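A single protein chain has been omitted from the complex, and every remaining protein chain is retained in its original position.
Then we have chain A:
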């Protein structure tokens, strides 16, 4: 069965599919940038993780690396299902699921995002000129996803959206690692765990912030650093 599929797919096609998947990850990152409802941000995050799972799964298939299937399964299971569900619960318990976040200057943010993608392409074309084309473009796309995640974190005030940005950033890291052949599973698992822990910590933290300040706007923390401005 697999052999017949493999026969149908030429190497060029498999590369194109990998690029399409990575490119759609960027697309989803862009989608995340202009979501102004928290619940839709989380939904887009789930979609982001699902696309990542597909991309990693495809990499596992074309590289013939079975351990990458585990990575893909982790991405699909944890990030596309468990974490979004948990985030939805948090948002509901915090009572902010209907909240509309003021995202200033969507067009400007999108332009910045486009600039970042262009920048990562230029960096990779220049610094990795000797690497093979597949790996180079994979890394360039992954770098774009990372930068877009950072942009998301920087432009949002709400802690939940910042978590979403952070998660998408981490997805970019995994995409890069899956593209670069031979990342050990241990590293992958530890990264996944650290993300989980970060998520738990931030989640707990969110409730604490909420208890104290009655908001999850991270700006409220600034007055609480013991240094009066």
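What to note about this one:
Rule of thumb we're sticking to: a residue touches a chain if its C-beta (ideal position, glycine included) is under 8 Å from a C-beta of that chain, and two chains touch if they have at least 3 such contacts; residues count from 1.
To be clear about the criterion, contacts and distances are computed from a predicted model.
One subunit of the complex is not drawn; among "Hydrogenase 4 subunit B", "Circularly permuted type 2 ATP-grasp protein", "Amino acid/amide ABC transporter membrane protein 1, HAAT family" or "Malonate decarboxylase subunit alpha", its UniProt record names it "Hydrogenase 4 subunit B".
Touching the missing chain, out of A:147, A:167 or A:195, is residue A:147. Contact with the chain not shown here comes from a single listed residue; of A:119, A:135 or A:173, that residue is A:119. Touching the omitted chain from chain A are residues 116, 119-120, 122-123, 126-127, 147, 150-151, 153-154, 156-157, 218-219, 221-222, 227, 229.
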